[in-house]
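Dropping the structure in here first, questions after.
All protein chains of the complex are present and in place, except for one that has been dropped.
Just so it is clear, A and B label the chains in written order, and each chain counts residues from 1 on its own.
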Amino acid sequence: MDDLNVLAVLAGVLAGASPIVLATMGETITEKAGLINLSLDGTILLAAMVAFLVAHDAGSLGLGFLAAALVGAGIAAVVGIAGVYMGQSQVAVGFVLTLMCRDLAYFLGNPYSRIQGPRLAPLPVPGLERLPLLGSLLFRHSLLVYLSVAVIATTWWYLYRTRWGLELRAVGENPQAAHARGIDPKRLQLLHALLGGALVGLAGGAFSLGIKPGWGRPQGAEGMGWIALAIVIFGGWHPLKVALGAYLFAFLQVLGIPLQSWWPSVPAQVFQVAPFPLMILALLLLGLTQKDTLQRWADAHPRVRKLLRSIQGRAPRALGRPYRQE
Amino acid sequence: MVAAIVLVFISAILVLAGAPVLEVHGLLVTGAVGSWSKLAQVLRVWVPLTLCSCGLLYTFQIGLWNIGVEGQVMLGAIGATAVLRLGFDSALPGAVLGAALVVGMLGGALWALLAGLLKTWGGVNEIFAGLGLNFVAQGLILWLIFGPWRRPGVASMSGTEPFAESLWFPTPAVWRISPHALGLTLVALAATALVLRHTRLGLALRAVGGNPSASYLFGLKPGRLMLWAMGLAGALAGLAGTLQVTVVYHRLIPAISSNYGYLALLVVMLADYRLSWVPFIAFFFAALNVGSIQLPLVLQLDSSLSGVIQGALVLTVLLIHAWNSGKAGTRWTT
Partner (left out) sequence: MDLELRDIHKHYGTVHANRGIHMRVASGTIHGILGENGAGKSTLMKVLSGYAARTSGDIFLDGRAVDTTTPAQANRLGIGMLYQDPLDFPSLTVLDNFSLGRPNRGGGLNRRALAEELTRLCRDFDFDLEPERSLEQLTVGERQQLELLRLLSLEVKLLILDEPTTGISTPQKEKLFGALRRLAAAGMTLLLVSHKLEDIESLCHAVTVLRQGRVSGEMTAPFQLDELVNLMFGTIPAPPPRGAVASGEPVLLLHEATAGGDRAGLGNCTVSVRRGQVVGLAGLEGSGQGVFLRLAAGLAKPVRGSLTVLGTQLKPGDHHGFRDAGVVFVPTARLDEGLVGSLTIAEHCALTEPHPSFRIDWQGAANTAAQRIARFRIQGSADTPAALLSGGNQQRLLLSLMPARPRLLLLEQPTRGLDLEPARWIWAQLRALCADAATIVFSSAELDEIMAFADRVLVFYNGSLVRDLDTRDSDLDDLARAIAGK
């Protein structure tokens, strides 16, 4: 009986994390190229709304997700063009887009509030679903969950095993040197902003067509974009560590559900903010590991140093700074 | 030109939403300035928006993204409510209100300092620290409203028990807006102008914002100045929160900050970080907010249209700025 519970929880984590995984992978790709797309929170909401609207009107989930990806890429294009080609502050543009896209989603989505619409159904993998334990854990999910896992692996493979991924990391690290080797840093940054943005858009669709089906104000995905941005930092810009962070976050969320029943007098909304102090705490721990005193202490203790090294990830060196040719 | 671009953009969105374009624009105008009571309502929004924007000028001067204004407003409101609840049967309501102002500003300042310390000491980017603390502040308010400060009988989203009328800042019937709130806002505007333009602190903030390492060589302490900027911004946001409680709602409600903190960031960006434009842009944004209240009632449209217009305006200006400076090739500030 206990086994089943643990399995159910873990299966829930796997499913619940899928949108966050998509969003964090998208942002990891974008930031690895040296560009910050701060508009995640608004992008996710607008994409969620559009996905639901399109899926509802066209009666096609596929079209819904396609529309969500296009919305994500479109918003990322604004950040990319303004930030990379025009040299405007990426943070400023991203922040304005965050607020604007959220309001745009509420405004345009108003007629679709609280109506029934299509949602992803579980798609058990024939054969594999019957496996003991693993079957219910891994193989009775919706297509989206399989996709999210595949995206993690693909992102890792793309970044570390392909030539484009290598060039992308190089540009995020040292665009001048990349230019000296015949790579066009700006073009590459824009392209990966689009790719990352499309994944963030899919995350929006994953909310409104998947784990928080439907549209409304609030949708329930509010704040998730910010969490995703923080998880990318927490995961040290490495796709596997970032994914781990996303699953850890989903796990804590699932854990929070029984917690609520223990304090029935505390309103559910209070629990909804729990991820945010957690986010600050995680970033604080990360920040403290960079402190001089700790570093020096760790240098004297090889094991601690190794642990610290594994936690620490370094931001792409050129992150947020537009490249200018000499 | 900005206005034209945004007008076209908004009209396109309205067409997309299947809304009557002209009617919406008309409604936004009459809803905001159509009558004295509407205008008073705009001023009631203008007060917290201007206060928050003034505060943000300090943090922007030193190059910090104080996204946590929203939470600082809430902590101001919480501080003020705490004082008013303690002093509910005081014989000196004036003193209680005064104390509420002080504690409210202190609450906002401390909340901002927390984000500032997370940045200067803990290495947490101020955007994430501030944003996280916003959500925490929201949780705190909800917990207070449903927990220790709940209404006798039934706790609800409508907030805490209203205060006795003696603990309100008075609003003359003909005015429909508290002269105290207006006065304090004007004082804050004047004080901010004075500090930024005529004091060493204002100059030091700009110096550090422009070049931290040069400022350090001039003997300035960038970390400490950042905390000063955060503290001042938080105090002004806290004042806004206090006024929301003592002037507008007379109780603590979940939406006490009404997103004015986020909106103030847009105001300051549109004002190009210049104080002289802040009161006017804040007024315009306040008018949009108030005007859009009519939309759901009359046309069944969501009131968030105001947010879309505001965002589109700021985005357009940012892009035009970048375009111009890119052409002129004179960008030397970061």
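The rule we apply is simple: contacts are C-beta pairs under 8 Å (C-beta built on N, C-alpha and C of every residue); 3 or more make two chains touch, one makes a residue touch a chain.
Only a predicted model underlies this, so the values are computations on that prediction, with no experimental measurement involved.
Novice: Given that one chain is not shown, which residue among A:L134, A:A150 or A:A177 touches it?
Specialist: A:A177
Novice: Decide which residue listed in A:V125, A:V149, A:L166 or A:L308 touches the omitted chain of the complex.
Specialist: In the complete complex, the chain left out is touched by residue A:L166.
Novice: If the hidden chain were put back, which residues of chain B would touch it?
Specialist: Here the touching residues of chain B are 198-201, 203-204, 206-207, 210-211, 213-221, 332-333.
Novice: List the residues of chain A that touch the chain left out of this view.
Specialist: Its contact residues with the unshown chain are 161-164, 166-167, 169-170, 173-174, 176-183, 314, 317, 326.
The definition used in the following text is that only the chains that are shown with their structure count from here on.
Novice: Going by the contact rule at the top, pick out the chain B residues touching chain A in the complex.
Specialist: 13, 16-17, 65, 67, 118, 122-125, 127-129, 131-136, 138-139, 142-143, 146-147, 254, 262, 265-266, 269, 300-302, 304-308, 310-312, 314-315, 318-319, 321-323, 325-326, 331
Novice: Touching residues of chain A toward chain B in the complex: what are they?
Specialist: That would be residues 38, 78, 82, 86-89, 91-93, 95-97, 99-104, 106-111, 217, 223, 226, 229-230, 233, 265-267, 269-270, 272-277, 279-280, 283-284, 286-288, 290-291 of chain A.
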